[in-house]
Structure formats: C-alpha cells, structure tokens
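Shown here: the complex without one of its protein chains, the others still in place.
Labels for the chains are A and B, by order of writing; each one numbers its residues from 1.
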Amino acid sequence: MSQAPAVESGPAPAPATDAHPDDVLVLDGVRIHDDLSDTELVHGVSLRLRRGGVVGIVGESGSGKSLTCRAVLGILPDLIEVSGGSITLLGRDTATLTRRDWTALRGASIGAVFQDPASYLNPSITVGRQLQEVLRVRGGLSREDAHRRAVELFDAVHLREPEQVYRQYVHELSGGMLQRVLIAIAISLDPEILIADEATTALDATVQAEILDLLAELTERLGLALVLVSHDLAVVAQLCDEVLVLRDGHVVEQGPTGRILHDPQEEYTRLLVAEHEQYGLERYLTPEPSHV
Amino acid sequence: MIKVLLRLTSARIAIGALLAIALITVFGPVLAPYDPLQGSDLTLAGPSAQHWLGTDYTGRDVLSRILAGAPLSILSTLEVTGIALVLGTVPGILSVYLGSVFEWVSLRLIDTLVALPFLVFAVAMTALLGNGITQAMIAVGLLVAPLFYRVARAATLTVARSQYVEAAVLAGASTGWIVRRHVWAKVLPPIAITLATTLGVGLVVISSLTFLGIGVQPPAPTWGGILASDLDYLPQKAYAPIFPAVIILVTVLAFNMLADAIRDAAGQSGRALVGAKAARANRARRVAA
Partner (left out) sequence: MSEPILEIEGLDVAFGRGHARTIALSGAALRLFPGEAVGVIGESGAGKSTLARAVLGLAPVTAGSVRVVGRDVARLSRRGRREFGRSGVAQYVFQDPLRSLDPDQTVQAAVAEPLQIRGELSRGEIAAAVRAQFAAVELDESLLDRFPAQLSGGQRQRVAVARALVTGPRLLLLDEPVSALDSANRVRILQLLERLRATTDITLLFISHDLGSIAGVTDRTIVLNRGRIVEDGPTAQVITAPRHPYTRLLVGSAPTLTSGAADRARRARLRAELAAAS
C-alpha cells in the first residue's frame, strides 16, 4: 500500500554509523570519481553487511553497481578512484591499505565471482590444477593435500563427479559448471565475504537458479556474507535481506527486501516491480498483482 | 582516426620526419650541391664548409651522393611495398570467399614464400633474371606479400564470421555485396599498419641488397651502396658509415613509429593515451581542492 508520507527525492539516508562487532563490510557515503572525464560516477553509497548477511544491489549497466564492487575489492580501473566516503573491510579502512595488504586480504578475507566465468580461467590448464594452485600458494598446502581439498570444494559446490571435473579443461565444461568452479576458488581460503557481480546473468534459467540456490546454501552453511549484484530485481529479492537500488550512481532506495518489494517509495523502484508484474511470470502466478 | 593520430606525439614526429624524407626524395638530386658522380682530387676529406659531410674515396661529395641516392632507395622501397600490397591483399581477401581449393592452394603458396630466406632468394632472382633494380624489387615484393595476405585474410575472416554479415546474408546479400559493403572498411586499418611497417622493412632490405651491390649499377648512388663503399675505407675515415647509416635508421624508425601510432590510434587505447595527460591534470585539481 503506498500510503506513505510524501516521498523525498534523493538518496536514502545513510544507516546509523555506530560500528557493530559483526560488521564485515561497511560503506559510508562512498563516492567514486573518473579522472579522465572529470565526472563523479558514484554519488554516496552506504551499506552495512553483517557476518552471514546477504545484501543485494540492483541496477542497470551504468548504475555504478560494478564500480562499487570493484572499489570494495580494490580493483578499480586506471584513472578511476574513490574520491569520498570510506570503505571499512573487516574493521580496516581500505584507504590505508597498501598493495601488499590488499593481496593478503583478497581471497583469504574477501572473494568474488563475476559474469562470464570462462574468461576468468586459464584455458590451457585443468580447472582442478587452478584451484590446487590457489590452495598451495595462498593456503600453504602440500600438493596432495591441495588436490584433496580441491576435490572436496568441488563437491561442496555440487559439481557432479568432482574428481573427474578436476581433470577437465575450461572448454569441456558448461557455463554453470565453470561458475561453480569459480565459486569453489573464491571460497577456497574461507573468506568472510563473497561478492557475486552479475554472476548468474549469462546463464540459462535453470542453471541460474542452481547457482543462486548454491550461494544461499553457502551463506547458511559457512556463515559467508554475500553481496549479490544484478540487474534483475527478482534475482536479488530471492536471496537478500536488504536491497539497494542504484541508478546513475545514486542510491535511489534502500531497505529490507520485503519493504522494497511490497512498499516501494521511489518511482524507479516501482518501475522495476511493475515491469516484473507486467512482463514476467508474476502475470500468471499472482492473479492480483500487489498495488503499485 | 586521422585526427586522433595527429594528436599522438609519436605520430607527429614520424610524419614530420617522413615529410622531410619525402622532400629529399623529390628534390634531392636538385638540392645536391655537387654532381654526385663527379669525382675530385679531394678524397676522403672530413666535413668542411665546402663539403658538409666530407668526400668519399673518389672525391665525390658525400652529402650530394646521399641526397641523390634518396630517390632510388625510397622509390624502390615504395615499389616493393606496392607489389607486396597488391600480390598479398587481394588473394588474402579472396581466400575467404573463393572456396576451399583456392584457400588451400593460396595458403600453401604463402607458406612457401614465408619459408624462403630473403637475401638468398633475392640474390638468386637477380642471378637468374639479371642484375637490375626491378628484378630485385619483384623478388622482395613477392617475399613480403605473405604479410599482407595474412593480415588481409585475418581481417576478412573476422568480418566474415560476424553477425552483421550474417544479417546481410539473411537479407539475401551476395558475396560481392558483403565484400564491398562490410569487408573493405575493416581490412583497411590493419593493412595501413602493415603498409607502414613494410615500408620500414622494405627499406632495410633494399639497403641490404644495394649494400651487396645487387640491383644497382655502380656508380649510381644508393644509401646501401654508399655504406658499403665507406666500409672499405674505414681505417682512413672511421666515422664515414655514420652518415648513410643514420639516414636509413631515421627513415626506418619513422616508418615504424608511424605504424605503431596508427595501431594505437585505431583502437580504444587511442582515447586513453590521449586522455592520460588530461586525467592527471583533473586528478591533481580535484585532490588540491
């Protein structure tokens, strides 16, 4: 029901700034600037992620969602920088991190999977060896132990016949299987946070559901905090406790998933919900669409 | 693309140098202060007011010989490149469309040409057909053609498999239509880069051949030939080879720089290259504010 008070335009107010011991990731008014065109691309994103929590970011291409993820991972493209606000990763301000600090954090504390899994893997080495490499180099495991752990991880991401997959190459595996391999690599060092940026976008519908179900399971089982980014509100709605809606670098709306879906305050959010109800399965599954 | 090209410093230097070389090529013989074939008693002299670069072993003015040698060296390079361009590009594009037999045969011919060693082949050709610059040029042109073939073929293959060509095919386009309308524009940039590179390579080869005395009738001056004769008199004039060597070097360098610049300007990196300076300035301003 939209009997809310007059809607303010502009970004949603930033959440309370008192830190909580369980916060694994805190963004406070993060701004990102492109030095090449001298324009600001992201205008103040704030979010708070707790251990085991799931936060969703919905936005179209150009909304700034991927840039925000890259800022959190410390991999913004050349000439693009965080120009305002702060990012606190596991209690540490990322502005103070050196290259060495970042290298230590990545993988062990924060992992990521992106769209188009094949382009993130070496086509001339078996996928098993690639995971083994991570476990040996960063995890300090012996070759045999790393091999065994890799197979365990492949099993944990529900790859059928993990021992066989270990020996296969990128071109022999489907998109869904490759994404599972990447998820296995991303969680192999037991990070606290996993970022999934359009991780299911290029996949078939049934495979997409499998991967999302897997991510949900990992969140529950391992206490992994998840940042799920997508252009599809439904994908985000399925898994997330809290949703941020981004558009042109602004946070249009932010709040608990239930409220965003059933009581969207902003025009843009209402548009996203309406689109699903007009041109989605909701047309047939819910005889009375919720009032928009 | 030309606009982006001209914004790159490397391109401006290269084009400037090449314009100078072009002027020398066209006006060289006229600009030469002395008759390049006329000897004098003043042999192996060092640079002086009358002879800026000194004289050679028969008393000929070195500067005049270099200026007069420009047309032969540069024009031969242009002709070699032209032959390679035509003999390579056309079969390269056609190999994608004229069926598998033509494709296989042309590929194998090209492989054969690639396998032949440059100078040995050129020497053999001139031995067979006579020691003239034309024979040498044809030989070298033939040997450089594979470069154009492969570049043209690769560019055409990319286009041929693209979706927009598929869209045209769906609309009933013939092969000729597709080549004219879509392939041609995509093949030109890589060919332009190859052309610039080949000019550099061609000049090195022509200089090598004329250095060995192939394809040129003495006493006609060529840059390679001047270099060769200088080497005979090193004990007397050790710095003599520097002059012809430098001009060959500068010209080849200019061609290569131009090739690199075209490649940079033709892609996405063109924008970033040109913008990097501006970006640094923007950042400095922002941080200071």
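Keep this in mind: a residue touches a chain if its C-beta (ideal position, glycine included) is under 8 Å from a C-beta of that chain, and two chains touch if they have at least 3 such contacts.
None of the values given here were measured: they were computed from a predicted structure.
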- Item | Absent-chain contact - pick from A:Leu36, A:Leu79 or A:Val235 | A:Val235
- Message: Given that one chain is not shown, which residue among B:Leu31, B:Ala173, B:Ala220 or B:Leu253 touches it?
- Response: B:Ala173
- Task: Against the chain that's been left off, what residues of chain A make contact? List them.
- Result: 60-61, 175, 204-210, 212-213, 216-217, 231-235, 237-238, 261, 271-273, 275-286
- Message: Need a quick check: the contact residues on chain B for the chain that isn't drawn.
- Response: 162-164, 166-174, 177, 181-182, 185-186
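As a convention for this text, only the chains that are shown with their structure count from here on.
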- Between chain A and chain B, the Cα-mean centres are separated in Å by 52
- Task: Using the touch rule from the top, collect the residues of chain A that touch chain B in their complex.
- Result: 33, 35-36, 38, 78-79, 81, 83
- chain B residues within the chain A interface of the complex: 272, 275-276, 278-280, 282-283, 286
